[in-house]
Every structure is written in structure tokens, then in C-alpha cells.
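Take this structure first; my questions come after.
The other protein chains are all here in position, but one chain of the complex has been omitted.
The block that comes next holds chain A.
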Amino acid sequence: MTVRKNQANLTAAEKKAFVDAVLEVKRLGVYDEFVLAHRTRFSIDMNTGVYVGHFGPSFLPWHRKFLIDFENELRKVDASVSIPYWDWTADNTVGSSLWAPAFLGGTGRPLDDQVMDGPFAHSGGNWTINVSVDSRPFLARNLAHRVPTLPPRSDVDAALAMPTYDSPPFRDGSTGFRSALEGSAGYMSMHNRVHTWVWGHMETSVSPNDPVFWLHHAFVDKLWADWHALHPTSAEYLPAGGTVDVIDLNDTMPPWPNTTPQDMLDHTQFYTYA
């Protein structure tokens, strides 16, 4: 059984096992397939106006499936590994051990935002950006540069208190838990704000190039599970059906040919959170 843990509680050996598995998935060329899938999802969604991956209700089940697939690739390399989650309301500084050289490495240098330490520094030879939207071959970050702070716990609690998953029009302008958590209900808030706080690749449509993407989205995914536990009588996903240009509960989510939001509701068949 896969148990996802808070990254702050990982042992040094667990951190190393996770990093080593990520590097191996990268070396195999599989990692870049995930980056490509994310870039493509953004592009197709923006070109069609059908918001599958982001900015609509299927943001949460789409990324849940995306993480499950990635976690499966990690576990082919090392079956002891799971995706840790980063509680950015608690570990909310540049000095967090998350950014230590023995884990994800730190912020980028001023010249070009290039990450210079840790396992994902370009100079280490294991982390070249291959799928991108710009010419930077190195992982880029500038922590706390664009926005000084990460979302506070009070913002998370306010989102968790909302009884409704999502609401019409199920895109920009919607209110409810999903849009509050994603951050599309406010300016530079919640999930979106975390991407912007990290900056560099995390700010772009190829954000999975930064391995912190997975830890960030594991926490977002955990919050969806937490929200459901707090509101057991609320529909865990909306809309239920018949909504034009929106992924309904039983619609398939591209690029997967057979995966619906309904299939993603019970995460415990795939993993649990510790």
C-alpha cells in the first residue's frame, strides 16, 4: 500500500530514495513525457476553452490521476517510494529543509534564476530541461521573489469550510471549494500562488520540470480528501452531468481514454495520506 507522508517527516534515507527514483525516471525519458502531457493539456484547454486540467472542476481529479501515474513510475524504480506532500502553510520559508541540498536544492542564482545546488542542479548532469516553452536548459527558481508569502492556513481553512465543491459556470467566476483551492477565485492565491512563489519553471505551463510540483500537488490533493471528510454529505465532485464544455462526473478526462472524475473519488484504493 502506498502511503504519502509529509515531506517534513521524511528520514534522510526516504528523501534520498525519492530523489533517486525521480532521477531514474528522468534518465529513462519517462519524466519528460509527464512534462509534455502537462504542457499539452494547458495548450489544448486554452485553445478550445474546454478547461480539463486547470481552471475548472476537473482540476482536482485530473491532477489526482496525473500524480497516480507518476507515482506508479517512481514505484517501478523503487517500490518503497511514494510522493511526499509539502504543507506550504507550515513549511513556508526559503529556509525550509525542503530546499536543502540533500533534498530538492534551493533557490536560483540572481543572474538567471538557475538552481545551483542539490540533485536537480544542471551542473550535476542529471537534470536538463528538455520539454519547455523557453530556452533555459536548467531548472529555474526564485523563491519568494514574485510574491513574498505562501498562502496562510487561514486561507486553507476558509476553503475547507465551504460546503460546495464547485458551482456554475464551472470555470472563471465559479465559487466553491475547488476554485478557492485552485486559486482562480482570487488573485495570486492558494494553489496558483504557490506556483508563483516558487517562480522559474513552476510559474510556467511546464511546471512539472520542477520536482516540487509533485509535492505541491500531493498537498492540494490531500486537501481535497480532507474537504470530503469534513463534508461527507456534499457531492465530492460537481457537475453531475449534462454540462456543455465541462467535464461532468462521468465524462472521460483526456488524455486518458477511460478515466472519469468518478473513478478518482476514492483515493484510498490507490494510496493514503499519513
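Worth pointing out:
The criterion applied here is as follows: a contact is a pair of C-beta atoms (placed from the backbone, for glycine too) under 8 Å apart; a residue touches a chain by one contact, two chains touch by 3 or more; residues count from 1.
Keep in mind that, in the parts below, contacts and distances are computed from a predicted model.
Of "Sarcosine oxidase subunit delta", "Simple sugar transport system permease protein", "FAD-dependent oxidoreductase" or "Tyrosinase co-factor protein", only "Tyrosinase co-factor protein" is the UniProt protein name of the chain excluded from the display.
For the chain missing from the display, the contacting residue among A:78, A:112, A:157 or A:226 is A:112, taking the whole complex into account.
Considering A:116, A:144 or A:188, the position touching the chain not shown turns out to be A:188 (whole complex). In the complete complex, the residue from A:43, A:128, A:149 or A:175 that touches the missing chain is A:43. Seen across the whole complex, the unshown chain contacts chain A at 30, 33-34, 36-37, 39-44, 46-50, 52, 55, 69, 72-73, 111-113, 132-136, 171-173, 183-184, 187-188, 191-193, 195-196, 199, 203-207, 244-245, 247, 251-252, 254-257.
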